[in-house]
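Yeah, one chain of the complex is gone here, protein chain that is, but the others are all in their spots.
The letters A and B name the chains in turn, as written, and every chain counts its residues from 1.
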Amino acid sequence: MKKFNKVVSTVMASALAMAMLAGCGDGAAQSAGSGSGSFKIGAIGPLTGAAAAYGNAVVNGAQIAVDEINAAGGINGYQIEYKGEDDELNAEKSVNAYNSLKDWGMQVLVGSTTSACSIAVSENTKADNMFQLTPSGSAEDCVKYDNVFRVCFSDPNQGIASAQYISDHNLATKVGIIYDNSDVYSSGIYQKFVEESAGKNYEVVSAEAYTQDNNTDFSVQLQKAKDAGADLVFLPIYYSDAALILTQANTMGYAPTFFGVDGMDGILTVENFDTSLAEGLMLLTPFAADATDDLTVNFVKKYKEKYGETPNQFAADAYDAVFIIKAAMEKANVTPDMSVSDICDAVKGAMVQIEASGLTSAKMTWAASGEPNKEPKAVVIKGGVYVSAE
Amino acid sequence: MSFLTYLINGLSLGSIYAIIALGYTMVYGIAKMLNFAHGDFIMVGCYIIFSVSAAMSGNSVVGIIVAIILCTLLGVTTEFVAYRPLRGAASPLAVLITAIGVSYLLENIALLIYGADIKSFSSVISWEGLSFADGQLKIQGVTIITILVSVVILIALQLFINKTKQGQAMLAASEDKGAATLMGINVNRTIALTFAIGSALAAIAGALLCSAYPSLSPYTGAMPGIKAFVAAVLGGIGSIPGAMIGGLVLGIVEILSKTYISSQLSDAIVFGILVVVLLVKPTGILGKVIQEKV
Partner (left out) sequence: MNKTTKSNLITYGIVIGAYIIVEILMLTGNLSSHLKGLLVPMTYYAVIAVALNLCVGILGELSIGHCGFMCIGAFSSAFFSRATENAIPTVPRFILAFIIGIAFAALFGFLIGIPVLRLKGDYLAIVTLAFGEIIKNVINALYIGIDGKGFHFTMKSSMDLGMEPDGDIIVNGAMGITGTPHNSSFTVGIIVLLIALFIVQNLVNSRDGRAIMAIRDNYIAAESTGINVTSYKMMAFTISAAIAGAAGVLFSHNITTLTASSQYFGFNASIMILVYVVLGGIGNIRGSVIAACILYLLPELLRGFNTYRMLIYSIVLIVMMIVNWSPKVIEWRKKTFGRINLPWRRAKEVA
């Protein structure tokens, strides 16, 4: 056995050395390969693992935007090269993905998809002074550096807007909350919502948590909201868990108004989901896959053709992100031969001047802090489609 | 009244854990290996039912039969390709790690075929269930059927193991592979049969899991699989009635701790109770105490 271990260690050690050498080869190839006449944009998100649906949406949504831009002649006349990398919803792997994209020659980053990963990567983009636009990193800290901007609303923003909306429209007197306390996004919105609810015309009567390790049975959370007499249940969570909550509420015969945030978008397109369960569900979302404007119709059609799924809000944010980058790059008049840092400084300056329109809003502007300025749209589901709640 | 409601909710969750734990403990008790891929067999079963039902315009009976057959094949193949070569390896951990590899493999194949987005599973049980006290108390159809199916499986397995020759061979193989071989038992075939039964049970458990919690993704089976493993240990490893009791206890404890203590800390409380139970009864609720011989 001892001898055998020795053989294994030797083999492994040499494999390690080989791997290192292979890695060095990559490095050498990269320095020779730069200087081509195209922009290199990278994207990062969880492509495998439990959150793979979100990462794939981002990477695919951005791909469609890149294809459209390239077909129409590129940015400032230069084509875009594009690559998406997997981070498995792991901040450490997200940094690895970033480094790997950097070796590939990335000049601008669309990512990361999730908040914790985005914050970790922003530390590196800051050090490299690379322009980063996160489509869906919604935690407050995601944009704490001046080189990072975002497309989506921030978590606190959504919590405040939801509380405001419920109060302004007298939607409820008693509110129950179900949130995911193992998730940055969900607990972020939840905290702000509860803070904001103080002194409003409703009362938070129950706030129950669940975790990603424990997201199949919601009977207790629903029963508690029901027993407390909640006539509205606020769900600051993603649609995949919400689909189960709606089903279980229906089975137990509990029918309050359900109120979601942007993560709820996608619930109507869950394959085989009985959309009548979502009847009356309200959500604040920037995107609706069944909107009838040309841009959305065109995007949804292309996405379905290419990936066989209906795009959700993540895909839309990523699609917009690429077009926002295009607008800012055109405004700043950058060219691919500029250094990453020069591109960043130029685009950063242009971001606060541009006014973009896209899938998630007809009019978006940015503050230097990186926060977008756009209006959340409240929609209500009626007859299986989104209808404006106004 | 509300306590009863919660208790029934706990029973529904526990019945699902119980039926998964039955398959887990079957393989675990006989082959003496922790098949971490068991939860993923469940997921495969669910996807097969989903696809077949969609192709047969909603006929789930055919789907379940196809799933049972394919899962059995999958179980036997996996055993043959990945686990059998490691029988008799220097450490029992080797096959455990291979099982983890198989688990990743199945998850990633499902991810490539079906994509990452969740799919909504149509319940294979259309019965609404029973209601008492003017509809104040409701027991779902799927809960009753799951418990009935678990009991049927429990009795069938007990009869099979204790009354048939094959079952006796399984018991013998689980106690001492070498001695069993000397008695003329084909240990490899016996263990393959164990995997076949265990995987068929996974398909049935999958149908019921996804009927009760109709959300299907490549990672659907992973967490219930672990919980069922915990249930099997709680009940006493290798004990088939123990798996059933462990599952029900785990479900009820989980729901009641969420209700009366804290929903934030429910995982910690459930695992805390597991620790306490094992400290009081170090071999689980129904586990046998094995005297160590010197």
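Assume a contact is a pair of C-beta atoms (placed from the backbone, for glycine too) under 8 Å apart; a residue touches a chain by one contact, two chains touch by 3 or more.
No experiment lies behind these values; they were computed from the predicted model shown.
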Problem set entry | Residue of B:4, B:73 or B:100 touching the missing chain in the full complex | B:100
Problem set entry | Listed residues A:65, A:80, A:119 or A:160, member touching the removed chain | A:119
Seminar exercise, completed: Contacts from chain B to the absent chain lie at residues 34, 36, 82, 85-91, 93-94, 96-98, 100-102, 104-105, 108-109, 111-112, 226, 229-230, 233, 237, 262, 264-268, 271-272, 274-275, 278-279, 282-284, 292, 294
Problem set entry | Residues in chain A touching the chain absent from view | 3-6, 8-9, 12-13, 15-17, 19-20, 22-24, 26-28, 30, 47-49, 85-86, 88-92, 95-100, 102-103, 116-117, 119-120, 123, 139, 141, 180-184, 186-188, 190-191, 194-195, 209, 211-213
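In the analysis below, only the chains that are shown with their structure count from here on.
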Problem set entry | Centre-to-centre distance between chain B and chain A (centres being mean Cα positions), rounded to whole Å | 35
Seminar exercise, completed: Within their complex, chain A touches chain B through residues 1, 47-50, 52-53, 55-56, 181, 208-211, 213-217, 219-221, 223-224, 227, 240, 243-244, 247, 251-253, 266, 270-274, 307-309
Problem set entry | chain A partner contacts - residues on chain B that touch it in the complex | 2, 5-6, 9, 12-13, 50, 54, 90, 108, 111, 115-122, 135, 138, 140, 213-215, 217-219, 223-224, 254-255, 258-259, 263-264, 266-267
